[in-house]
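Removed from the display is one protein chain of the complex; every other protein chain stays in position.
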Amino acid sequence: MTKKELHLQDEIDDDESNINKNDIENNYDIEDETPDWKILTRSLGSANNSNNTNGTSGIPKRGDKDFEPDNTDIQTSTLQESREAMYDAISGVRGHHLKQKLLSIWIEDEEDGGYSIIPFMKGNYFRDIGKAYPNRRYKNCIRLNPIETVYLVERGSMIIYLGDEKFTNYLKDEEEGEFNIEEELVPVDLELLYSLAFINERYTIDKYQVYSYLKRHGYLILEVDPKKQQPPQWKRLEQYESSKGQSRSIISWGWDWKKWIQSFWRPFPPTHSLHYLTTHYFKVIDIFKSLRLIPTYQIYDSLRKTINTTTTTTSTTLDDYKISFNVWKPGSQFSKSNPSQLPDYQIVVVNTDKVKFPTLKVIQRLVNTIEYRFPFEQPSQIPTPPVIKKNDKMISKRQLKYDQRQKSNQSKLNTAQLNNIEYLKKRDNLLKYGKTSKQSNRNVVIGVINNGIINLINLIENEFSLTSESVIDELTQLHKEKSDIHGIVYNGDK
Amino acid sequence: MAKFHKKHLNKIYGYPIPITTTSEAYGVSLPEVYPHNPISWLFFAYKLIQYNLSLTVPQSEIKFIEVELDQSSMFKVDQTDDVLRLWRRGFFGKGILSRSEPTWKERTINRLNLNSEGEGGSNLLMEDVTVKRREGRQKYKDERSKIQALELLQRKGEILSNDDLKLLDEYRENMAKLKNPNIRSNGDGDNDEEYIREEDEVLIDEDTNQLISNLEFLQLQSIEVFFLKFGLNVIKITHNQLKLSTRDLFLQCCQLQSSSTVIKPNNQFIFEYVVYHHYRSLGWCVRSGIKFGSDMLLYKRGPPFSHAEHAVMIIPNDESESESSQYDWFELASRARVIGTVKKNFVLTFVDYPHDIEDVNEIWSQVTDEDDDKEILSQFFKLYKITEILYRRWSPSRTRD
Partner (left out) sequence: MNNSNDNIASDDNELSEIDVSRLSLHQTKLPIILPVINLHRDPQVLIFDLENLKTLRNEYGILGVLIGTLSQYPQQNFFLSIPLRLFVWEVIWLVENNIGVLLDQVNYRKEKLLLQNSKGLKSSNTISLNKDGSVNDTSSTSPNFIITKNTDEIENNDQDLLHKHQINIQDYINAYLSNNPQMNGSKFIRNYHNYKYFKELKYFVSPGLKFGGDFVLYPSDPLRFHSHSVVKLNSINLNDIVVGGRLSTGVKKNFVVIEDKDSDDKVDDDISIDKLFTSSSQTVFSIEWAGFG
């Protein structure tokens, strides 16, 4: 190797053990950093009304923090300032204008723990929140679960009063009469509300944290009723598979002939030690094919298994992993009364002190219970939700140049090459995300909480061997001859 | 520059497996078959028969690569051409004195400005180099004795004057400079200034100005060795001068993980091997993931081409026992975080294993000695099953639109 080659070798940096500066830059996750409260500008109704004029968008930037306490006055005073800014902000009032007042009443329930009702619904919070609860007294009434209640009260959008016996009687009563909520009932402060709302297993602080976290991002969320169940996936799969025909095209007959002819010249099968010493190979990819040995899981295999098993083992881990919420993206065509649009994500909430990482069985069981549409169940063109145009970002010059270069390069290629590029892209997407633009994967999002800190993980069913029919359908359309070797990543032609 | 480089890489790393195909050896290839066209079938069959009758299988003429399992349970490959073949055709192993590819020899020749193999001793420059070396050595010894003299005074209890102390520091600095030759030379001019350390001298053959021997060998992981033997049968492995059969090798590898002679189906080696074989058979280049706390890294072509795309963690799947999961969330979350910082895909590879086998050695109980080891083991490995689950961090702010 020449000196030049050695230099180049180092540059390639195949050894990734160095933690270089780029890593540190990339590792910076904005949510890890403790934000600087001084950049907040407004505090509503707070103790000291500080009107900071140097605030910006509210998104924290990487800090000018210190590494060591040095007992200087300036450090102490800066700390004091930051603290004051924080205390100031969190002492802000939670409420809204009297003109738009939205009231609710908390009703205790022996069985379920409790819920709230809003007699006069108004505002645009209710796309996903609440269920219609019409009754004699209030026609537009809706009912909220404890988590929804706490969320709306905490953000100041709703005021809640403690319902008493007189009120519950009023609701059931036939007689005429009015009930003045604000006069008769006691307003509930946040501390009391939390202690009333969270008193059982179904509604926990962990769940509330995940719920409010996602709500603040703008998602639409429905709680999953643990009792309601969809027609199980395995049933639908079974129906489909039994109805499938057994026709094979002449093309596959052709490939079989080829294999049959070649097999004459294989004195020893691939599982014999002498195989490679006695068999002619004309393509490297055939060697990989003959190496295949270990059985692999095919997508939906776990569904076929569960047909006959009625698992009586009631272990805590199996029970702990249940879908808590269905989540829709903010721009979706979601409608509460008819959520025929499948949820974009389904969330399970667990606490690291209560459960361990799930076993494969638990993961598969979870994935088997999600709301999922099989590829064979979908229409050929999936209606895509309306695309909400992002703010017109300035596309960088570099990006423009890159796009142009790509385009001109591609126009030089013929269809076969373009086909190949698309094929490889699809295949890599399948390996990396388990899905393509046309078909989704079976996945579940787990909200893992540890002492109030949330981590969101997506577990996705996948298959590197790429042999399941439903998975490879799209790929086979692009490259028919590769139908049994989509999983082999070797692309050379030697 | 990059294009030339890419061509160069494609040339030397053109074959992903240390098996030589007939098309590589003889430059032939089979004709295409068009299923609708029966003539193409006939042509295909004719060519196939012709090649099979006239050509010998190339791999049968290639000598076995020699691998040794030494006393410290390390798998070593010594022969230069063997090392090269293993590295260039599949990126197997690691040079023990290098980051990954065994380049110690070349680096040392460059660093010490020696002659590569084949060059004779009649190089005019050589003399100069030797003279320079001698001078360098003398300088070093002089500095050292100066330091030692002053240090001795200190030890004896005498207090050194300020001037002497300054001198001492100066000498020490000089020594440090002398002792630290540049590994990468910046240009030809600097080479003449390079200093040879005592440790380096034993490596140099004074007469020819060449490296006496290559201190580096290629170290292989047990799963790599087993793949090369069981999967491809391209190696010959010895241990204490005895040749190991596939069966012997299997036993040895399992015992590296658990010293008992009873091999259980949940032996760590078996899990790792089954996963290794699975990904190798799919064409991936599989290497150790220890740098990132994972079990394996998957490369599409190999380290010189691009970074690994996927990081694999092997999780034995205990089907029958009721869920005593082995891992807690912290373990997974921290691994995922490390893997995420280097932008790789985190793949959980679950392995199902047979439960009704008490001791793997049973699989040989009903066979005669003539039965092929590989076939027996293949039947056994088919009792395992692999399932993949991707573990991805979900970011609500990014997926919102």
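Letters A and B name the chains as they come in the text, with residue numbers starting at 1 for each one.
We adopt the following convention: contacts are C-beta pairs under 8 Å (C-beta built on N, C-alpha and C of every residue); 3 or more make two chains touch, one makes a residue touch a chain.
A quick note: this is a predicted structure, and the numbers were derived from the prediction, not measured.
Among A:W37, A:Y115, A:F167 or A:F464, choose the residue that contacts the chain missing from this document, as touch is defined above.
Of all options in A:W37, A:Y115, A:F167 or A:F464, contact with the hidden chain holds for A:W37.
Which listed residue, B:P35, B:G136, B:G293 or B:P354, touches the chain dropped from view?
In the complete complex, the chain left out is touched by residue B:G293.
Could you tell which one of A:N145, A:T204 or A:T359 touches the chain left off the display?
A:T204
Footprint of the hidden chain on subunit A, which residues?
17-20, 23-24, 27-32, 34-37, 40, 42-46, 49, 51, 58-60, 63, 65-69, 75, 78-79, 82-83, 86-87, 89-99, 101, 151, 153-156, 159-160, 162, 186-196, 198-201, 204-206, 209, 212-213, 216-218, 316, 351-356, 448, 450-453, 455
Residues on subunit B that touch the omitted chain in the whole complex?
Touch with the absent chain occurs at residues 290-293, 328-331, 333-335, 337-338, 341.
One rule holds in what follows: only the chains that are shown with their structure count from here on.
Taking each chain's centre as the mean of its CA atoms, how far is subunit A from subunit B in angstrom?
Each chain's C-alpha centroid was found; their separation is 38 Å.
Enumerate the contact residues on subunit A facing subunit B in the complex.
It comes out as residues 1, 3, 5-10, 12, 14-17, 23, 26-27, 213-214, 217-219, 250-251, 253-255, 257-258, 261-262, 265, 269, 271-285, 287-288, 291-297, 313, 315, 317-318, 329-331, 344-345, 350, 352, 355-363, 388, 390, 431-434, 445, 448, 450, 455-465, 487-490, 492, 494.
What residues on subunit B touch subunit A, complex-wise?
Residues of subunit B touching subunit A: 5, 8, 14-17, 19, 21-24, 28-30, 33-36, 41, 44-45, 48-49, 51-52, 55, 57, 59-60, 99-101, 103, 106-107, 110, 184, 231-234, 246, 274, 277-284, 291-292, 300, 303-304, 307-310, 315, 317-319, 322-323, 325-333, 336, 341-343, 345, 347, 350, 372-375, 378-379, 381-382, 384-397, 399-401.
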